[in-house]
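The complex is shown incomplete by one protein chain, all other protein chains being positioned as in the whole.
Right after this comes chain A.
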Amino acid sequence: MINLNDFMLVSVVLFCIGLFIIVSKKNAIMILIGIELMLNAAILNLVAFGKYDRINNGGQMFALFAIVLAAATTAVALAIILNVYRRYKTINPDKINQLKD
């Protein structure tokens, strides 16, 4: 029997991997992937906790909703990255520092 703790563990591992990717990678696409991983960790939590919801399949509904939202934001983010690349000829976030004093 797979209980909640196992879901949580997988979710934490996913979240931590996403976080690590975000803070360590020098590529905006990779960071975006990290974000997606963290988002998926959160969606996994949502589905897992849905078991305890009084309304049936409420968690799954939210998960679906979030996945759609994530797809939308990812599209926007990719568009931004594309624009950034056009402007700076790089997508390394460390190099994009024109607002620095």
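Keep in mind that, in the parts below, contacts are C-beta pairs under 8 Å (C-beta built on N, C-alpha and C of every residue); 3 or more make two chains touch, one makes a residue touch a chain; residues count from 1.
Keep in mind that, in the parts below, contacts and distances are computed from a predicted model.
Comparing "Fumarate reductase/succinate dehydrogenase flavoprotein subunit", "ABC transporter ATP-binding protein", "NADH-quinone oxidoreductase subunit L" or "YeeE/YedE family protein" against the UniProt entry of the hidden chain yields the protein name "NADH-quinone oxidoreductase subunit L". Of the options A:22, A:42, A:61 or A:81, the residue whose C-beta touches the omitted chain is A:22. By the touch definition given at the top, chain A reaches the unshown chain through residues 19, 22-24, 93-94, 97, 99-101.
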